[in-house]
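One structure follows; several queries about it will come next.
Of the protein chains in this complex, all but one are displayed in their positions.
Here is chain A:
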């Protein structure tokens, strides 16, 4: 189920003094099972873009095709699109409303009019996917659990729709480092084990670099760069001009390379870097 976006333009509040061009002629494709990072400075149009992919916003110009569903400025969005494409909003815990965690996660499946045993199966599975203990948490109020757990409940609420494409809009915003690593690890598993197509929106290169197959960089409503992480990171100066950086460790490695050390470009984690450097240093001694 590839995603095709062609010449997508979106204008907010057209014809008013508050008119703003949020997306300007954006085109790209995403293949089945791909893990794509969407990165850009605040206000670059990332959230606007992903809301088009499940039909919450309609293009001002251009079109989007997901599977066999086409969305243009006039089309009526079929309900199944929302089920195929799961969208986790920024700060998704703000959408929780039910009395118990179970009820909240079951909201989506119930909207699909599924039988109650299927709903329960999905809730159990979604909670397992985000690492929540079903028995321990299901009857608690979503308002009395910790912030990190709330975020997971909200993500589980979308996973329970069993989408084939999962979009997460800044899923780690406001989490502590441990919460961030856990969520990112779970997203990685969803991709590796379930083969889901995943679009991860972020403004942090550090988060994205070591997970994704491909990076799309947005700047002022346009696609500025697109490609494999190492390709994108070779445009250091352009990224800096957009208020983005490359992961610190990648920066270090590029520095080492510039000084004549034979190290690869595609290093995004400290562990990888340690390994490579040790190899080189030990190799030299021999």
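Keep in mind that, in the parts below, contacts are C-beta pairs under 8 Å (C-beta built on N, C-alpha and C of every residue); 3 or more make two chains touch, one makes a residue touch a chain; residues count from 1.
Methods note: contacts and distances are computed from a predicted model.
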Task = Pick from "Transketolase", "Aspartyl/glutamyl-tRNA(Asn/Gln) amidotransferase subunit C", "Branched-chain amino acid transport system permease protein" or "Energy-coupling factor transporter transmembrane protein EcfT" the UniProt protein name of the chain that isn't shown here.
result = "Energy-coupling factor transporter transmembrane protein EcfT"
Note = Missing-chain contact, candidates A:96, A:132, A:153 or A:223, resolves to A:96
Query = Which of A:54, A:149, A:172 or A:250 sits in contact with the chain that's absent?
reply = A:54
Task = Pick out the residues on chain A that sit against the missing chain.
result = 12-13, 16-18, 51, 54, 56, 79, 82-83, 86-87, 89, 92, 94-97, 107-108, 111-112, 143, 157-158, 161
